[in-house]
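My questions all concern the structure below.
Only one protein chain is missing; all other protein chains are in place.
Residue numbering begins at 1 within each chain, and the chains themselves are lettered A, B, C and D in the order written.
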Amino acid sequence: MTGLVAAVILVPIVLGILLLILRRLSPWARNLIAVLGSAATLGLAIVLWVTAGPGSHNLWLMGVLGAAPVPLLMVDGIGLLLVVLFSFVWLLVTIYSLSYMKDYPFQDDYYGFLLVMLGSMVGFCLSQNLLMIYLFWEVAGMATWRLVAFYRNDREIRAATKTLFMTFTGSVLMLVGFAGIFVEHQTLNVNSLAGSGISIWASLLILVGMITKSASLPFYIWLPDAHTAAPSPMSALLSGIIAKIGLIAYLRIFIQSQVVLPSWWPLLVAGLGVGGSLLAAGCALRVKDYKRVLAFSTVSQLGYIFIGFAFAEGFGLMAGVIYLVAHCLAKAGLFMAMGIVERTTHKRNIDELSGLAHSMPVTAVSCAVLMLSIIGLPPLLGFFGKFYVILAAVKGNLVIATGGIIAAVMTVLYMLRVYRMFTGEPREGITGRDSGVMTTVVVVLAAASLVLGFLFPYLSRFLDQGIVAAL
Amino acid sequence: MIPFLVCVLLFLFGLYAIVVKRNLIKMIIGFCFMEYAVNLFFAFAGFKREALAPIITDPDMARNFVDPLPQALVLTAIVIGLATTALMLALAMRIYAKYKTFDITEIRRLKG
Amino acid sequence: MRGMTSIVQTVAGLVAGMLFLYGCYITLHGHLTPGGGFAGGVIVAASFILMSLAFGSVEDSERSSYRFSSFFESLGGLLFLGVGLVGYFAGYAFLNNLWAMVGRPLHLVSGGIIPLANIAIGLKVGAGLWAIFLALGASQYVMKEGP
Amino acid sequence: MTEIYVVLIAMLAAAVVAIEVKDLLAAAVAMGMVGFSVAIAFILVQAPDLAIVQIVVEILTVVFFAAVILRTTHTDTTVGKRLKQELVFPAVVYGGFALLFMVLACRVFSELPAFGEPVMRVARDYIAIGLQQTGAANLVAAVILDFRAYDTLGEVVVLFTAVVGVLTVVRRLGRKADKKPEEK
Partner (left out) sequence: MDRLVPLFVVLPLAGAFLVPLLAKLWRGLTDITANLVGAVLVGLSVYGLVHLATGSPAVVYKMGGWMPPLGITLVYDSLSALVVLITNLVGFPALLFSVRYLDKFTGRWRYYTLFMLLLAGMNGVAISGDMFNMFVFIEIAAIASYALVAFGTEAEELEAGFKYMVMGEIGGLAILFSIAMLYAKTSTLNMADMSQVLARMGQTPWFWLVLGPMLVGFAIKMAMVPFHSWLPDAHLSAPAPVSAMLSGVFIKVLGVYAMVRVVFNVFGLARATAPAFFNMLVGFGLVSIIAGGLLAITQKNYKRLLAYSTVSQVGYILLGFGIGNHWAIVGALFHMLAHAVTKGLLFLASRSVERQTGSREIGTIGGLEKSMPITAWSYILGSMSLAGVPPFAGFFSKLFIILGAVAAKMYWVAILAALFSTVTLGYLLKVINSVFFSRKGVEPTPAKESPPMMLLAMVMLVVLAFAFGVGFKPVLDWVVRPAAEVLFSGLAYARMVLGG
C-alpha cells in the first residue's frame, strides 16, 4: 500500500524529470513517455482505489519534525476520488496536447512539467500533513509558472510572473499560518487538530494563501491573465485542476481537521466566495476574449465552491465536492474546445466569430453540453453541485444565497454570449474544423459530465462514505 | 589610564585620516596609526611597574618580568599591519597608474 | 632602477654585508636575546634592499631575484610547516616542541624547535619582504612598462 | 614614567603632521617618526623585542611608502582645498563618533586594571615554567614560537598572503589578451 502510494506520486514526477533532463529525445519517444506517464498514474490510481476503497488509511512514511514518525500521506475517499478524476482528466489533456502542441518548440519542457505537475497534484490530494501540503502546493506552482510562460513571449512571461508572484506571496503567508499551527499544537498532521482551535491570525493567513491560489475575491487578478497566456490544454488544467488546490487545502485544513472555527468564519468565507463570484461574473460579461470569459467564469465558479465549503455542515461539503468535480470536467473540456476553435480560426474575439457550428458540429454540441453543466441544467452533474450549494447557502445565510442565485443567472448570460460564436451565420473566411483527437477528448469530457449526472446517486453515496469515513 | 587614552587618541587620528581625508596615501597612513595605537595599547596593557623585560639571562634571577604574552601578540600584530600596509600600497599604486591621482573624489567607485 | 654614486655603492657594499650577517645573528639568537626570525628576516631583506637601491638593477637581475625570492618564501613556509609536522608525525601534537630539552638553556643550542622555526621565519620574511620591495619599487620585470 | 609621556606627545604631534602635511614624502617621514616613537615607547615598557621589530618594520614601511610615492606623486592635492560639501557629512559624523568614543573609552579604562599593574593570570605560568619547558631564555620567543607557535604560523601566513597579494595586484595585465570568449 505504501509502495503503491509512493508509486502513484513518484512515477509521474520521475518520468517528468527524466523528460526534462533528457532533452533531444525523439518526439515519438517523448510523446510515448508523456502519455504512458499519465496513463500509468491513472492505472495506479485505479488500482489504489480498488485495493483501498473509501475509508482512511494512514501511511507512515519517514518521520518529520519530531522523534515519532508522523503520517505524511493518507488515502481516503475524497483523496482517491480526486486522484482518479485528476489523472483521468490529465490523460485526456495529454492526449489532446499531442496534437495541439505538435508544432511548438520546447515540447520536452511542456510534457516534463506536465508530468511533474501531475505527480505533485496526486501527492497533494493524498497529503494530510501541512508540510506535504505545502511541498506539493509549491512544486505544482513552479510547474504552473513554467507552463503558463510556455510560449516565452513577453506577454506570457509577464502573466506567468504575476501568477507565480501572487500565488507565492499567498503561500508564504500560509506558511506563517502553518508555523502558527505547529507552534500551538506541536503537530503538522491535520487529523490531530480535531476539536482544538487555531488562533485567528493563523487561520486568516492560511485563508489568504488559499484564496490567492484558488483565485477568490481580493486576489483573483492573476488568473485571467494566466489563462489567456497559457496554451489551451494548460488552461484546461489550470482552471480545472490547479486552481482547485486552494479548495482542497481548505477541505483538508478547515473541514476535515474539525478545528473549531469562530462563528463568523462561514460568513467570511462565503462572503468572499459570493463576492468573487459576482464580480467575476460581471467581468465575464464585459470581456471579448473567449478564453478570458472562461477564466472569469472559473473565478466565479470557484466562489461557488467556497460557498459550499463555508457552510460545510449538512450537505454543503458534499455539494462543494460535487461541484468541484463537475467544474473540473466541464471547464477542462470547455478550454480544450476553445483551444480547437483558436487553433482552427486563429481568432480570440467573440465578436469576430459566428456560425462555427456549421463547420465544427461535434465540438459545438459537446461545448453546449459542457456549458450547460456549468450553467447547472439538470441532469448534468453541474446542476447537482450548484443546486446543493445554493441549498446549503439558503440554510446558512439568505443574502449569500441570493448572491449565489444572481451569479448563477449571470453565468447563463455570459455562457450564452460565448456560445454565440457557434450559432448564427458562418462568416466569410472563418471556418473551424473538428479535428480528430482533440474533438474526441472534448466529447469524452462532455459525456463524462452527462454520465456522472445520471450516476449522481451512486456518486453521492460514495462521497458520503468517503467523507464520513474521513471525518 | 592616560597612556591608554593616548592610544585611543592615536586610534582616532588614524580613523580621522581614513574617514575624512580624501587621499589614498593619507588613508594608508591612517591605517598605520590605528595599528600602532592598538599595538601600543597591547604593550601598555602588559606593562608592569618596576619589572624587567622578560628575558632570562641568569637561571637563578628573580623573575619580576613584564607580561610576555602581549608582546608576543603585538609581534604578530605588527607583522599583520605590515602585510596590510604593503597590500594597500600596492593597490594604491595601481589605482594611481589607472587614474593619475590619489584623490578619492576623482575616483569613481571609492566615493561612496 | 638607476644606481647611485660610487661612494654610496662602496659604503652600501660594506654595510649590506654586515647587515646581512647581523640579520643572521638576530635570527639565530632569537630564543636568547630580543629579536628573532622576524626581525632578522627584515634586516636581511633590508640588506638586499640597500644593495638594490645603491647599485640599481636591470631586468635580468630582477627577474632572477624575483624567482629566487618567491622560491625561498615558499621554502620558508614549508619549513615552518615541516617543523610543526615533525611533532605531529612523531605522535605528538602539531607544533609540539620535541627537542626542548636538547642542549643547555641559555646557549645557542637550546629551545628545541624554536631556533629552527626562527630560521624558517627568517627565510620566509626576508624573501617575502624583498619580493614586496621588488614589486613596489623596482619592478622592471614585475610590472613591465611603468605607469 | 615621565619620559613615556614625552614620547607619546611627540608621537601625537608627528601624527598630526603626517596627516595634515601636503608633501606625501614628508607625511611618510612623519609617519616614520610616529613609528619610532612607538618603538621608543616599547623600550620604555620593557619590550625590547617589540622595539627591534617595530624599528625594522618601520624602516621597511617607510621604504615601501617612499618607493610608491617616488613612483607616483609627491603632492597631496587634497590638502588645502576648501572642505567640499560632500566631506562635511563624514567630518561631522566623525566628530560625533570621536567624542562618543573618547567618553566611552574613559568609561572602559576606568574599569581596566590601572596602567602598570597588569593581572597576569596566564603570564605568571609562562614566566614560571617558560625556561624549563621550552628551553628558550627569551620568554617572548618562548611564547611566540612554542606556547603560541600556531599564532606565529598564522603570522607567517599573513605575510605570505600579503606577498602573494602584492604580486597579484601588480600584475600588469590581469586578463589575457582578448580572444573570443569561446573555447579553443
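The definition used in the following text is that a contact is a pair of C-beta atoms (placed from the backbone, for glycine too) under 8 Å apart; a residue touches a chain by one contact, two chains touch by 3 or more.
What you see is a predicted model, and the numbers here were worked out from it, not measured in a lab.
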Left-out chain, listing which of the shown chains it touches: A, B, C, D
Filtering A:102, A:152, A:286 or A:461 for touch with the omitted chain leaves A:152
Since one chain isn't shown, list which residues of chain C touch it in the complete complex. 67, 70-71, 73-75, 77-78, 81, 84-85, 87-88, 92-97
Chain A positions in touch with the non-displayed chain are 23, 62-64, 134-135, 138-139, 142, 149, 152-154, 157, 161, 164-165, 168-169, 172-173, 175-176, 179-180, 182-183, 201, 205
Taking the full complex into account, what residues of chain B touch the chain not shown? 11, 15, 18, 24, 27, 31, 34-35, 38, 41-42, 45, 67, 69-70, 73, 76-77, 80, 83-84, 87-88, 91-92, 94-95, 98-99, 107-110, 112
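We take it that only the chains that are shown with their structure count from here on.
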Chain pair with the most contact pairs? B-D
The distance between the C-alpha centres of chain A and chain C, rounded to whole Å, is 77
Would you please write down the residue numbers of chain A that are in contact with two or more other chains? none
Give me the residue numbers in chain B that touch at least two other chains, ranges are fine. 53, 55-57, 59, 75, 79, 86, 89-90, 93, 96-97
Pairs of chains in contact (touch as defined earlier), listed by label: B-C, B-D, C-D
Listed in rising order, chain B residues that touch chain C in their complex are 53, 55-57, 59, 75, 79, 86, 89-90, 93, 96-97
Within the complex, which stretch of chain D touches chain B? 4-5, 8, 11-12, 15-16, 18-19, 24, 27-28, 31, 34-35, 38, 41-42, 45-50, 53-54, 57, 60-61, 64-65, 68-69, 71-73, 76-79, 84, 86-87, 90-91, 93-94, 97-98, 101-102, 105-106, 109-110, 112, 114-118, 120, 122-123, 126-128, 130-131, 137-140, 142-144, 147-148, 151-152, 154-155, 158-159, 161-163, 165-166, 169-170
Sort out for me which residues of chain D touch chain C in the complex. 48-49, 51-53, 56-57, 59-60, 63-64, 67-68, 70-72, 131, 133-138, 140-142, 144-146, 149-150, 152-153, 155-157, 159-160, 162-163, 166-167, 170-172
